[in-house]
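Presenting chain A:
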Amino acid sequence: MTNEELIAEISKIATEAESKQGFQYVETFVPFAGMHSFMTRIKEDSKLAFDYLICVTGVDHADHMQMVYHLESTLHKHMMVVKVKTADRENPALDSVTDIWPTAEFHEREAYDLLGIHFNNHPDLRRMFLDDNWGYPLRKDFKDDIHIVSR
Partner candidate 1 sequence: MDELKEVMITTDEIRTDEYLINMGPQHPSTHGVLRLLVQLEGEIVHNVQPHIGYIHSGIEKMTESLSYPQIGHLTDRMDYLSAHQNNEAVALCVENALQIEVPDRVKYIRTIMSELSRLASHQLWWCVMGMDMGALTTFFYGLRDREDILDIFEETCGARLTVNYSIPGGLMFDIHPNFQRDVKAFITKFRTKLPEYDRLLSGNVIFTERTKGVGFLSKEDAIAYGVTGPTARASGFACDLRKHRPYSAYDKVNFNEVLSDVGDTYARYQVRMQEMWESMNIIEQLIDNIPEGDYAVKMKGVVKLPEGEFYQRVETARGEFGVFIVSDGKKNPYRVKFRSPGFSNLFTINHIAKGWKIADLVAIMSTFDLVIPDIDR
Partner candidate 2 sequence: MAFNIYDFTTLTKSIHEGLSSQLSPTATLAIEWTIVGLAYLLFVALFGLFLVYAERKVCAAFQQRMGPMRVGPWGLLQTIADFIKLLMKELITPRDADKFLYNLAPFIVIIVSFLVISVIPFAPGLSTFDFDIGIFFVTAVSSVGVIGILLAGWSSNNKYSLIGAMRSGAQIVSYELSVGLSLITMIILAETMQISGIVEGQREMWFIFKGHIPAVIAFLVFIIAGTAETNRGPFDLAEAESELTAGFHTEYSGIKFAFFFLAEYINLFIVAAMATTVFLGGWMPLHFGDFEGFNQIMDLIPGLFWFFFKVLGVIFLMMWFKWTFPRLRVDQILNLEWKYLLPINLFNILLMAAVVLFGLHF
């Protein structure tokens, strides 16, 4: 499926999502309220069949947090990037997609650990690398006077 067909197909099953051709892949922006149902639909849909979640990344933009999901269909071999913005930057919360792709459990735990993004309905949301009393180091306003020497 070419990227244009992919964009058309996505707009067919999800009107709330907004797709466009990015630098490499199709990028789809989804409002955080409907993201879980959107994710379920793109996995279940036989033409899209995004069954392989490659990578989950949290990015701290100055006024909001963004989760970036890189997805691939092992059947059709097409790729897509789904981006979800959080409403609140200080206490960001999103729906977990662990029930759709089990691998998300650990990527989400990583995002929680490093960026402090809270995932609703996550089965086991604990810190992964760091101590409980650490801050969230990948946030842009993170300050660690002891360990980081700024130049």
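Selection criteria: all candidates are chains of the complex that A comes from, given by their letters.
One rule holds for everything that comes next: a contact is a pair of C-beta atoms (placed from the backbone, for glycine too) under 8 Å apart; a residue touches a chain by one contact, two chains touch by 3 or more; residues count from 1.
Every value quoted in this text rests on a predicted model; they were computed, and no experiment measured them.
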item: Touching partner of chain A in this complex, picked from 1 or 2; value: 1
item: Residue numbers on chain A that touch candidate 1, as the complex places them; value: 22-25, 51-55, 57, 59-60, 68, 70, 74, 77, 81, 101-103, 105-107, 110, 114, 128-130, 137-138
